[in-house]
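Got a structure here, written out as structure tokens. Questions coming.
Missing here: one protein chain of the complex. Every other protein chain is in place.
Coming up: chain A.
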Amino acid sequence: MTEAAEATDAQIVKMIVFTVGEQEYCIPILSVREIRGFEKTTALPFAPHYVCGAINLRGIILTVIDLAVYLNIQPQANNPRRVVVIVESKNGIVYGLLVDRVIDMADVNIDTIQSVPEEGSSLSGLVTIGNRMIGVLRLETVVSQLVEGMASA
């Protein structure tokens, strides 16, 4: 989906901006399927620590990733505004990202994304809008870790 957007409009991608802890992150809006409130999840055995558990989205079972844990950020435990952003990957895998707050939408020029030397490569880079720094989440990494992460165990 993001690729399609990039192909037709090489420069500008619409992003949805949310906060996790103190920082802001964004993902392409076209990969977002819906946003829903956080509800009780079912714990999954042997799941990575950042997986909250599974939820039922109208008959589909999907896992919710606690982005705060995933990104090594102090989570805001009792934040009532926490929402799950349901994301669908290019190969059809649906999963949820638990974020603290969805705040904004922004047009991001791909060329202005500055890469970061981050080891886990969970970010494709940083963009600055005004004086805000926003991390661009690399969804491909997230989903591949989610799906393949633990075949050996």
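As a convention for this text, a residue touches a chain if its C-beta (ideal position, glycine included) is under 8 Å from a C-beta of that chain, and two chains touch if they have at least 3 such contacts; residues count from 1.
Following the convention adopted for this analysis, contacts and distances are computed from a predicted model.
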- Taking the list "ABC transporter ATP-binding protein", "SigE family RNA polymerase sigma factor", "Chemotaxis protein CheA" or "Nitric oxide reductase NorQ protein", the UniProt entry for the undisplayed chain gives the protein name "Chemotaxis protein CheA"
- Among A:12, A:29, A:94 or A:129, contact with the omitted chain is made only by A:94
- Consider the whole complex, including the chain that is not shown, and state which of A:15, A:55, A:71 or A:84 touches that chain. A:55
- Message: If I consider the whole complex, including the chain that's not displayed, which of A:19, A:63 or A:122 touches that chain?
- Response: A:63
- Going by the touch rule given at the top, which residues of chain A touch the chain that is not shown? 40-47, 53-56, 59-63, 93-95, 146-151, 153
